[in-house]
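A single protein chain has been removed from this complex, and every other one stays in its place.
We call the chains A, B and C, going by the order they appear; numbering starts again at 1 in every chain.
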Amino acid sequence: GTALATGTAVADDHTLTIGMSFQELNNEYFVTMQEALESAADSLGAEVITTDARHDVAKQVSDVEDMIQRGIDILLLNPADSVGVETAVLAAKEAGVTTVAIDAQANGPVDGFVGSKNYDAGYKACDYLAQQLDGEGQVALLDGIPVVPILQRIDGCTAALDEYPGIEVVDKQNGRQERTHAMTVTENIIQAHPDLDGLFSVNDIGSLGALIAINSSSKDIKLVSVDGHPEAVAEIQKADSPFIATSAQYPRDMVRLGLGLGLAKHWGASTAPAEIPIDVELIDREKAADFSW
Amino acid sequence: MTPLLSLRHISKSFPGVKALQDVSLDVHAGEVHALLGENGAGKSTLMKILCGIYRQDEGDIIIDGKTCDFHGYQDALNAGVGIIFQEFSLIPDLDAVDNIFLGRELRNRLGLRDRPGMIREAQRLFDRLKVSIPMDCPIAELSVADQQFIEIAKALSLDARILVLDEPTATLTPSEADHLFTIMRELREQQVGMVFISHHMEEIFTICDRVTVMRDGEKVDDCDIVSTTPDDLIEKMVGRRVENIFPEHRCDADYHDVVLDIEALRLDTNGPEHSLKLHRGEILGFAGLVGSGRTELAMGLIGATRPAHAKVSMEGKPVKLRHPATALKLGIGLLPESRKTQGLILPFSCRDNISLNNLTQFQGALPLIRRGQESRTAAELMASVRVKAPSPETPVGDLSGGNQQKVVIARWLGHQCKVLIFDEPTRGIDVGAKSEIYALMKELTAQGVSIIMISSELPEVLGLCDRAAVFYHGRIAAELQGEDLNSQSIMHHATGGLSS
Amino acid sequence: MSQLASTPGTTRQSLSLRLARWRRTPVFYPLIGFIVVFIAMAVINDNFLTSSNMVNLARQASIIAIIAAGMSLAILTGGIDLSVGPVMALSGTVMAGLMVAGVPPVLAIVLGLLVGAAFGAFNGVFVAFAGMPPIIVTLATMGIARGLGLIYTGGYPISGLPQEFAFFGRGSLAGIEMPILIMIGVYAIGYVLLSHTATGRYLYAIGGNEEATRLSGIRVSRYKLLVYTLSGTTAAIAGLILTSRLMSGQPNAGVGFELDAIAAVVLGGAAITGGRGMILGTLVGALLLGVLNNGLNLMGVSPYLQNVIKGLIILLAIYISRKRTP
Partner (left out) sequence: MSQLASTPGTTRQSLSLRLARWRRTPVFYPLIGFIVVFIAMAVINDNFLTSSNMVNLARQASIIAIIAAGMSLAILTGGIDLSVGPVMALSGTVMAGLMVAGVPPVLAIVLGLLVGAAFGAFNGVFVAFAGMPPIIVTLATMGIARGLGLIYTGGYPISGLPQEFAFFGRGSLAGIEMPILIMIGVYAIGYVLLSHTATGRYLYAIGGNEEATRLSGIRVSRYKLLVYTLSGTTAAIAGLILTSRLMSGQPNAGVGFELDAIAAVVLGGAAITGGRGMILGTLVGALLLGVLNNGLNLMGVSPYLQNVIKGLIILLAIYISRKRTP
């Protein structure tokens, strides 16, 4: 890739082509990224190709291979699995494509990584939860698909809760980050632990499912999670909602920074940072009114 | 001389049925032994025990003086027993060669199948049977007779010392059956012992040396064939004298009243055009050799297959028969030729099978079925055709072939049908049941029902029909009536004029 | 011998006879299995037998149970419907989308159910009139329905539904929660249809021997079309409940539901080859699956191990109920 694109038009006869492979596209979080990417690419006059791996890393590898066939210059890779995606990174490298991992790190010779501080996200949410419970009570965790960012959120959350000796983690079940499943699992957690006080979900979609279960149990269970999903933010704003806070990520910024980093590397910038961690912000009832992705 | 095979005091029960009770049977080398009995007498069951497919509850199988203990057909094969099954045991998607050698393939040096070798071997068998059957098309595409010959060739290729033939002639023409008898005589020369099951009395007197008669799972008698007569055997079999299996000949037909008028019916675009009239109260026979196209015409007529062109009227009004359901609505019913695959719902009870297409009769104001009424009607119908079954709730699959056939007939009796098409209604059915079915058909015509009877048995056509259409190669070669309806002219037309 | 037998039991043997007949119905073993597992769960787990958990369990089982009712019909006729999950999602998102666009909830629901029925009929046309094997047709349409749902929503869940719509998933009538009530309704209709109408008998007959059924003058194709239409409709009803419970249309819901529904039908004693089974058996099967899911969850069994235990119990249940046929 030697073609240089100016801010407004196309250099040479080659249109800059940006490929982005998503781990899923059924989640507003990723769809927001896709929108941000498209509008950014528009202003560059670049072409965008997106694919949806449906959480299947083997499919993701195929998707990337096909994109390479189509001659992409920059690959924004949102890995379904950090390790498994290495083949795709290698293939991209071989084809001279600049690769930036988005949201989760990818193994192999990537040119850069942009992602949230997931440990902090878990930590902040659970620290807030513990404070709201006055450092006392039973808490359950709603786990998700075992990939690094999710793992880090759980780690961060556990670390925060460990600082409060009065808090007991009584259960950890997998809600698969999906509304229906999270709802059912939460219903059962509530049945198994009638005295539950708090719940941490690894993402907002899962917590929206859990919220239904909590509401219909009419128990006082406080709920926190990670993402900043618009539905979650709207929910947090409601008075007396069990949903009290979420550690917000910035999907638009993530993709903007990722694309920027990719372009810089593509143009040959050698001093560009290898990694851009993005801060997360805890959105509680007060801040929710002004927040959106 | 010790017999080659000796079955001693065999008993066998199925849930609810005592199929065999203390049956003994001796077969000597070089003997053709007939096994005779009504439907459900237990013939096939006895033979399946001999072949290790069922296990007897009591009794012994002794071959060459040694008691055998079979745990499956393979064991019986190893002991030199082979069988031609009553129900085909062929694989429809495989070709003739694969079917004949299934389980006993010839192999080449690499251990792979030696197909040329098998083709040679199969050709030898076919030559011996004087048939020519294509070797490499799936046998599902062959005629029933060809399939029967493949079944026979398969059994011959076993080089069995004891060969069981369970109704092998039911689907063969007389001349084809004669080839089979020639082979059986050869085998007799080679000291093979054979058990031959058939409902055709004349065949038994043609080929057999001894006969064992069974009734209701018990042995009634055995004797040398020379010391008995057909009437005698029938009496032993049925338990009463059957004077004449055909009802008194009486014509119920009203030749001024055409019920069904097939003005023009072409099955394929290029096929021959059929035309035919059926009168009220008439029994019209469809005679011809197996595979001559009678079933095809019947199926096309009721709309079970889509004919290329059809101009048909019923009682003077033109009708379109696009589906068996339309036919049913107009009062035309078909009793298909294969009861297992086309007639019966095997998992259903007798009652459910009989009421299958009558259910709307049992509905009240709401479209709900009144069970009591349904059961009563079914029981009445079963009684009227004398189905031998423990109760209307008995699964139909547990009945013998003949009784299954009667269940299908009973289904159509529940309708006020104007036209009934019986396709080989007596295939594989014993003499007693046959005469009952004939009587039933006569009863129907007396009530003004018109019947088309497809039959490959000449005596049946001659004994029952008022008129006959003779088929040859998919065409109606002749319509015979009165004086002309005799066996010579039927055979003449059925073989395309070759056998005059 | 057989002539002498039975004038159906009015005598004193009738009790043991009735028991024997009862043992032979397809629901006998499933019911035993259900009771055994139920008692085991109740013994192991203190929180299991509370009334709130019973309601919880029935509510959780209702969605699969409703889908499985339609699946029963398909399996009974010797077919199968793999497209139920995506059809459920599609109908649910259509309802949600219409409501958000301002269509009154009742109309939106009717239209959503019609979408499910229409998609089922689309399956049915291929199965009934083109004579294609149901497993293949619905395998293909599974992808189509999923794609349509995703295209319709653009991949986003649809939220912002009117509050009164929550009634179907969260409300209750006469003290019974709506999802449970709807499930009972579906099964009541299914029971009458299968056991007391001519149509039901035809469906069994088609599964038992399609050719014979056709030759005896029954319009097999029409009934097959009906079956797949009903299966699409039950999927849509499940979609209604799910959408109302979540108060959002989820284009991606129902992944793997077809497998759960098939498991429920077969656990309920139906023959996968058709012709044999009872709709109430399917209900028992669905509740058995529900008890397993709920009970194992309550016991805090790791989700990974749950897969294994559920699989083994299904194997065992089918194995035991198989034994009976010789």
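Here is the rule we go by: a contact is a pair of C-beta atoms (placed from the backbone, for glycine too) under 8 Å apart; a residue touches a chain by one contact, two chains touch by 3 or more.
All values reported here derive from a predicted model rather than from experimental measurement.
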Displayed chains in contact with the omitted chain are A, B, C
Going by the contact rule already stated, which one of C:Val137, C:Leu193, C:Ala212 or C:Leu287 would touch the omitted chain in the full complex? C:Val137
List the residues of chain C that touch the chain left out of this view. 82, 126, 130-133, 135-137, 139-144, 146-148, 150-151, 155, 259, 262-263, 266, 271-273, 302-312, 314-315, 318-319, 322
For chain A, which residues reach the chain that was dropped from this view? 25, 49-52, 55-58, 61-63, 65-67, 69-71, 81, 83-87, 90, 107, 145-146, 151
Where the unshown chain meets chain B, residue by residue: 53, 72-74, 77, 85, 88-94, 98, 102-105, 107, 111-113, 130-136, 143, 145-146, 149, 154, 289, 291, 473
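FYI, only the chains that are shown with their structure count from here on.
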So what shape is it, when you link every pair of chains that touch: line, ring, star, complete or other? line
Approximate Å spacing (C-alpha centroids) for the pair chain B, chain C: 42
For chain A and chain C, what's the span in angstrom between their mean Cα positions? 35
Can you compute the centre-to-centre distance for chain A and chain B, using the mean CA position of each chain? Integer Å is fine. 72
Quick check: what residues of chain B touch more than one other chain, meaning two or more? none
Counting only residues that touch at least two other chains, what does the list for chain A look like? none
